[in-house]
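All protein chains of the complex are present and in place, except for one that has been dropped.
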Amino acid sequence: NANPTQDAAGSSSTTKPGGTLYVINDTSSNYYDPAKSQGLATTSNGLVHRRLTAWELTPGQDAKVVPDLATDTGRSSNNGATWSFTLKDGLKFSDGTPITSADIKWGTERTFAPAFAEGLGYHKTLLVGASGYTGPFSGQGLDSIETPDDKTIVFHLVRPFGDWPWIASLISLAPVPKGKGTTASYSTSPIASGPYQVASYQAGVAVNLSRNPHWDRSTDSVRPALPDKIVIQLSQNDTVISQRLIADNGNDQFAFGSSFVDPSQLAQLQGKPAVKPRVVTCSAGPISYLAMNTTKGPMANVAVRRAFQYAVDKGAYQVAWAGSAALAGPIATTLITPGIAGREVYDLYPTGPNGDPNKAKQMLAAAGYPNGLTGLKLVVSTSNSYADKAQSVAQSLARAGIQVNVQSMDDDTYNATVTANSVDYDLTLSGWNPDFPSANGNIEALYASSEVGNGGYNLSRYSSPEVDNMIHDAQGTIDPVAAGKKWAAVDKRIMQDAPVVPLIFARNSFLHGSKVDNFEVPDYPSYPNYLKMGIAQ
Amino acid sequence: MRLARFVLGRLLATIVVLFVLGLATYGVFYLLPSDPAQLSCGRPCTPQGLATARAFMGFNHPWVVQYFQFVAGIFTGRTFGTGVTAIHCAAPCFGYSFQQNQTVLSLITSRVPVTFSLAIGAAIIWLLVGVGIGVLSALKRGTALDRITMAGAVAGVSAPAYVVGLLAIIIFGLNLNIVPDNGYVPLTQNPVGWLWHMITPWLVLAFLQAAIYTRLTRTQMLDVLNEDFIRTARAKGVPERAVVGRHALRNVLLPVVTVFGIDLGALLGGAIITETVFSMPGVGALLIGAVHSLDLPLLLGCTLFAAFLIVIANFLVDLLYGALDPRARLT
Amino acid sequence: MVTSVSAPRSLPAALVRTLRTDRWALAGAIVIVVLVFVAIAAPLLAAIEGQDPNAYHINALDPNSGLPAGSLGGISGTHWFGVEPLTGRDLFARVCYGARTSFLIGLAATVVAVVVGTLLGAGAGYLGGWFNRVITWLTDVLLGFPYLVFMIALGAIAPPSVPRPLLLILVIGFFGWPSITRIVRSQTLALRDRKFVSSARAMGAGPWHVFRTELLPNLWAPIIVVATLNIPANIGFEAALSFLGAGIPPPTSSWGQSISTASDWIQSDPLFLLFPAAALFLATWSFNVFGDGLRDALDPRMVVRR
Partner (left out) sequence: MTFSTEGAETVAADEVSYSVAAGEVLAVVGESGSGKTVTAMSLLGLLPPTATVTGAAFLSGTSLFELDREQLRQIRGERVGFVFQEPMSALNPVFTIGAQVAEAITVHHKIPSAKARQRAEELLHSVGLPDPARVVRAYPHELSGGQLQRVVIAMAVANEPALLIADEPTTALDVTVQADILELLRDLRSRLGVGILLITHDMGVVADLADRVVVMHEGKVVEHGTVTEIFGNPQQEYTRQLLGSVVSLAGTPTAPPVDESGELIERGAQVAVVGHPATRSVVDSPATEPTLRITDLSVVYVGRFRSIAVHAVDRVSVHIEPGEVLGLVGESGSGKSTLASTVVGLVPTTAGTIELAGANLATLRGKARRTALGRIGMVFQDPGSSLNPRATVGASIAEPLLLHSDLRGGDLDARVRELLDAVSLPTAMAGRFPHELSGGQRQRIGIARGIALNPALLIADEPTSALDVSVQARVLELFRTLQTELRFACLFISHDLAVIEEVAGRVAVMHRGHVVEQGPTEQVLATPLHPYTHRLITSAPVADPEDQRRRREAWRAAVG
């Protein structure tokens, strides 16, 4: 299987600045309003907007948080409930005005305005006095963000929060010139702080990024900013994208696809050794898991849930996922995603890759279901062929005398259904990729009792006061190493209750043109790092 | 007189139809368990976050009320939010897409040229080719040609549009590399490029649509060719091609034109699959996007737009009847 | 056989005549019969092959691509049509079982659409007046209906209690009739004032009688065409509905669903698409040739080919 590290490392040294990079998107829009965007720190938004901190991603290593606009990754006081940052010198917006702490305050406050409230909101529940705050446009600011001077910014949190440096790296805390960004048009004509600015935005067709003249390379250690121009093509058809990149004609040589290459294309590449080196696959990725509704019927019984750990044929799931174990990614036995600091590998329910149906049968019998289970409802989204994957799961469960009915539904319907307050499913298939590389983003969102219903993604409806406390404790821990240990413990603790069957850490594969260099796909976020790419001259 | 009354009646009906369809769209949309506000709520989505989003987007009222707000907006225009960040949508306001940050009207009008070029171009091709082949296979009834064209037609209807488009792109666009593999160039910007980008989608669409025209023309033609007046035309010494192409064809067109009205009307409202496969920013692509992102205002806009075109197309076809066949009086 | 002098040429009679005189129509008819047989005897056929439509055969797949092992999509003595990629399910069994869902549902839906469409269309064209207006109005509404959203909504809310085949047939039929109605209406408008129709009216024939004895025989031709061409569309419709959860739930196979899945594999495993697509093509084709034959048999002026 393709090992990305060689691929990227091999060429990075030779790549010189210049050229035009083409990003082929299957989405119809690509917006740049920091308040509205939910984008990762290393994708298109990362090219236009800098933040206090940034991610350092190297394939094969854990993600690290590093300074960006700030001189360091933040200094905490009052045991982690207060965080302060100092800005570097000589920072400018693309309009030439200097970037001050006030701009970051404004940018952050702006995310509270109803008109722009749709972005990442992790800070919203943490900042003091945030609840009920409706943004700066009506006049009053958020007092919990202090800007004693142009360079310093201080955040006051409601509770100690060790991951704040990560929060500071999110797009939602990017600077917006004070008073600017009053209209929706900011999405398409933002004022850039990063190396690129939006030169033109053709709705539904393409976005053209050009260099930001006021960006100073010396202040930015995370963005090599190699290409002179970046063109983001919009609303392209997935299959066609792959076919174009395989064909590698004309400009497509300078292009890469921003969406996963799906199994059928991967299979097609088997016969094309010439193309294979241009397929980059991370060695592991977001967790894909089978959630069991811990509040309903037999699934409420932990013994049954444990039996499931043996019943599922994860090997078959790998095939259903991408055609082979190699393409699908390693089998998961834990909850925290590879590439995130503090992760520990363990297996509470050891069996072969194909599970152990008989053992599962016995355990079910012991749990009071001697002749298996019938009529379990497994709901899935129709998106990226979960329906088929669900059937592979159903098949493997059948081996252990567990009969399930698969119901597929439109993606939005699915999300609404499974995150509703009352649900009637027994099982569901889902995957999770945290918004920032902290175990927190992996655990809290999926297993904290606060995330049950109301649009929360605790799909197994797992609620354990003990685990909630452990999460709270881990969040409050400032020292990353100590925190990491605590998170690992939570991970184990949850798996003892087996609310989910971890299936695989899904690999994502991406295709790029023959002239694209430094094309890296780290385990986290198992997505190409736009910031590093360059064009071979 | 009669005609005037007919036209007036239909126009009124059109308005009713559109109104009902709008209502239906809302009704159906609210059958969905999913909540559009959820998508504008941000991540993680807190309950009060959800509440603000709802209020801001105007989703906090019962849907019937919302619909009437929408209808009112067409005449009065609308404003969302307050203060400097408020979003204004001038009359006639067919809603505002919060996801696309544009008024629905501007969104649609910006996409119309693409879809129209696609639909109209293809329509011309399939009508000419379809009817042409239909006539031929009627004349050559029972011959190999007849059988082959019929097989072709059947292939056209039963082939999955998506695959046909894809293969066309792969073969002509990527492998042979004789036509662009995707995208759209405005006619106004560069006519040649426009034609160049359009040719494959047109042919694909035509291939998928031609079947019914071929088959209908053929079967009707077989009927008409037996009429006495065809004999009269021949007795006058009218050349066979004119006998068929003028005398017979005119009597065949009624159902053909009817189908044409339906198809064209529907396609002008967006050729979803073709547009998506060929990555053309048309109304169809817009619609499908709206569906998947629960963009109700946009969805409503696209639906009404498409419906409007269909209704108008059918209306024109009905008007045409009288001209095509004086006996087909409308009441 | 001695036929009554007064009896009109009945459809059955025409059918018989077609089969006797028209080789192609006969071929079509045979294919149809075969397909129906396949649909009904699917379990039997699968049993003969010794495969189950839903059983996974990971071992039948190429371990490092998930494609069917071996050439030609894994066609072999055990898997006559080869297997699905990623799952290794037996294609032959799935195509056979698919006939049950697709072919039968597609057919039933078409019948519903055609019957309703013809009645309303002829009614609108012949009676005119308010009835015509209402029908025109209805067709407009339905043709412009946001059926995409509707399908999704249906998938979300359709109560499991309703038998799915019935639901599918009704929904598909419901969306199918308007276009047929408009076509039939257009024909009827031209027929309405033909002398022989008027003379029936002058004879004191009621609308129903006129429809049956005067209009219908002269409407068959277009109806047959439209009906036969509707089948694939309806089968596709079934696939979409099922995909969105409003139809036959997985793993039950259907041509439409197979085709839409296989479409993604057209490059890497074309044979996956070939078989279900071929089945669909055959179904449509057979009905078309048969329809042609029928049309000819119903047309007294047609030269009888021998």
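Should a chain be cited, it is by its letter among A, B and C, assigned in written order, with residues numbered from 1 in that chain.
Definition applied: a contact is a pair of C-beta atoms (placed from the backbone, for glycine too) under 8 Å apart; a residue touches a chain by one contact, two chains touch by 3 or more.
Because the structure is predicted, anything quoted here is derived from the model rather than measured.
Judged over the whole assembly, touch between the missing chain and the shown ones holds for B, C.
The chain not shown here is touched by just one of C:Ala41, C:Ile157 or C:Ala205, and that residue is C:Ala205. Residues 3-9, 193-196, 198-206, 209, 213-214, 217-218, 298-301, 303-304 are the ones on subunit C that touch the missing chain. Although one chain is not displayed, its contacts with subunit B can still be listed: residues 2-3, 226-229, 231-240, 242, 247, 250-251, 322, 324-327.
The rule is simple: only the chains that are shown with their structure count from here on.
Here the spacing of subunit B and subunit C, counted between their Cα centres, is 23 Å. As a whole-number value, the distance joining the C-alpha centres of subunit A and subunit C reads 45 Å.
In subunit C, the residues that touch at least two other chains are 152, 156, 267.
Shared contact sites, meaning residues of subunit A that touch two or more other chains, fall at 239, 243, 410, 412-413, 417.
Of all residues in subunit B, those touching subunit A in their complex are 32-35, 38-50, 52-53, 55-56, 80-81, 83-87, 99-102, 107, 110-111, 166, 169-170, 174-175, 177, 181-184, 276-279, 281, 285-286, 289, 292-294. Across the complex, subunit B is touched by residues 28-29, 31, 38, 111, 113-122, 124-125, 131-132, 134-135, 137-138, 182-185, 187-188, 203-205, 234-237, 239-240, 243-244, 247, 249, 410-413, 415-417, 420, 435, 445, 451, 454-456 of subunit A.
Considering their complex, residues 24, 128-129, 132-133, 136-137, 139-141, 143-146, 148-150, 152-153, 156-157, 179, 182-183, 185-187, 189-190, 192-194, 221-222, 224-226, 228-229, 232-233, 236, 259-260, 263, 266-267, 273, 277, 280-281, 283-285, 288-289, 292, 295-296, 299, 301-302, 305 of subunit C touch subunit B.
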